[in-house]
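Apart from one protein chain that is not included, each protein chain of the complex appears where it belongs.
Per-chain residue numbering starts at 1, and chain names A and B are given in the order in which the chains are listed.
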Amino acid sequence: MAILLFTDFGSGDIYVGQVKAVLQGLAPGIAVIDLLHDAPAFNVRAGAHLLAALADRFAPGSVFLTVVDPGVGGARSAVVVHADGRYYVGPDNGLLSVVAARARKSDCRCVLWQPPQLSASFHGRDLFAPVAATLAAQGGLPEDWLVPSSVLKVEFGGDDLPEIIYVDHYGNAHTGVRARGLARAASLVVGAHRLPYGRVFSEVAEGEAFWYENSQGLVEIAVNCGSAAQLLGLKIGDEVAWR
Amino acid sequence: MAILLFTDFGSGDIYVGQVKAVLQGLAPGIAVIDLLHDAPAFNVRAGAHLLAALADRFAPGSVFLTVVDPGVGGARSAVVVHADGRYYVGPDNGLLSVVAARARKSDCRCVLWQPPQLSASFHGRDLFAPVAATLAAQGGLPEDWLVPSSVLKVEFGGDDLPEIIYVDHYGNAHTGVRARGLARAASLVVGAHRLPYGRVFSEVAEGEAFWYENSQGLVEIAVNCGSAAQLLGLKIGDEVAWR
Partner (left out) sequence: MAILLFTDFGSGDIYVGQVKAVLQGLAPGIAVIDLLHDAPAFNVRAGAHLLAALADRFAPGSVFLTVVDPGVGGARSAVVVHADGRYYVGPDNGLLSVVAARARKSDCRCVLWQPPQLSASFHGRDLFAPVAATLAAQGGLPEDWLVPSSVLKVEFGGDDLPEIIYVDHYGNAHTGVRARGLARAASLVVGAHRLPYGRVFSEVAEGEAFWYENSQGLVEIAVNCGSAAQLLGLKIGDEVAWR
């Protein structure tokens, strides 16, 4: 059992610690794990696909606190999604919609509960964290905290996203395409580049670009001992295709 | 109960882990939370104001281990400040002086205790961490570890600091001015820019700059879906005024 954090709060910034202090106060003794705090800022769709790929291997009962929320303080609701046994707390802006759409069984509830003090810009700390902590500590939420039934307002659907959704610190470019079932003979096309498949870095010559199935099950563009993002000029949002 | 870390050790660097190993050895089972490890380097005054804003919401009994310490290894003392029920361990270079000046009740004691091995450059690990861990684990320090009574040698006072004291990873520029009581009709002036008030990001057009009360209670300069620091050319130390 753990609370998993997936945000764009910045791993080196002042926000994560404030969230953890709330979690520690309300759910002491429950492990809190930083999954990612540098989710693509302002890009909710990319974040939704990355979250779905990462969440897949976690045990039932896990609680995800998820925030990529450019609209914080505006009209969007807070939601709790219960998908394949895992809980997700976050804004109703599409971030949880890929996880929900892909689940064999999922259920969505809007959050009615309001904290005594709600800042305009930090619902991660003031609203989502108390909800996630309560959920983790008590295994559920009081019924009057939630709208009896609801649907997500923003839906991206469960299909693959043939775009770059994340660039890691090695310069590897992760796409929103699940690799399972893809023909290894196919070349990946991104911009003016056409890249062959490789099973793993060490099977490709140093400095050479290729695509492979990464450890999250996604198609990833990489360069052995180098930065694919730099070498090929890749960035989040670039489209990919197969030929 | 938790130990809160506020330092300029760098969130991705080799220093924080060494501090945590000491804390874990001397105060096992006590939560350690990273508040900030990228405090403005070499700028103790900015750090002092940021710390005061962040610390305000923490429960009595919390222990802050605070290090922004360009003078490490020189003549400055180590101090323990007990302010409004919270403990702060750090160098006597002004870093704790804003917290102390603003407290309803505060008390300052120099640290006499010396570790068996004290490196010249890493008192955070060798001196401050054992003091903070002992304080957290035992709820106080042996009397002979402390000078019976002392005052801070460097005092910045408790007044607001009308300067940019922190730029976060979104590019938002935090000032040392507390927002409570400020007229929302006033414009903030920074460099050649004059910025209106906005309650929250989503009430402002995309790409537009404004000032608002941030989640730490400070005046902050921001741009909806953009970087204020980049757009307006802001950096730590820039002065702000109202008109």
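Here are some notes:
We take it that a contact is a pair of C-beta atoms (placed from the backbone, for glycine too) under 8 Å apart; a residue touches a chain by one contact, two chains touch by 3 or more.
Only a predicted model underlies this, so the values are computations on that prediction, with no experimental measurement involved.
For chain B, the residues touching the absent chain in the complete assembly are 10-18, 20-21, 24-25, 28, 38, 41-42, 70-75, 119-122, 125-126.
Residue-level contact of chain A with the missing chain is found at 2, 4-5, 10-12, 31, 33-38, 50, 54, 57-59, 166, 168-170, 199-203, 212-216, 224-225.
Quick note on the criterion: only the chains that are shown with their structure count from here on.
The geometric centre of chain A is 30 Å away from that of chain B, both derived from CA atoms.
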